[in-house]
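Here's the structure we're looking at; comments come further down.
Here the complex is missing one protein chain, while the rest keep their positions.
For chain A:
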Amino acid sequence: MSKQQPVLFSIGWNACINCGACVAICPQEAGFVSPFDTIAVDRPCDIACLLCESICPVDTITHVAVMQQVPQPALVVDPSRS
């Protein structure tokens, strides 16, 4: 499982029924959740077991693979524009 490439999950909110099944099956540490009682969608999952995708009753979770240790793009704030 852990040999998988990390993934970033995406939830089709239009179909999501906030049932929480994805969180219930998720083997991640505490806190890998979104404010809508789903698995987190704002940071990569390094386990990538994809169990959440298979349990989702309305099949609304997808993922994209992300590179390991993506350099975080620095947030550039141009003070002259503010």
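Just so it is clear, a residue touches a chain if its C-beta (ideal position, glycine included) is under 8 Å from a C-beta of that chain, and two chains touch if they have at least 3 such contacts; residues count from 1.
Here is the rule we use: contacts and distances are computed from a predicted model.
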(request) Have a look at "Carbohydrate ABC transporter ATP-binding protein, CUT1 family", "Carbon monoxide dehydrogenase", "Kynurenine 3-monooxygenase" or "Acetolactate synthase small subunit" and point out the UniProt protein name belonging to the hidden chain. (result) "Kynurenine 3-monooxygenase"
(message) I need the residue numbers on chain A that touch the omitted chain, in ascending order.
(response) 17-21, 23-25, 27, 29-31, 33, 37, 51, 54-59
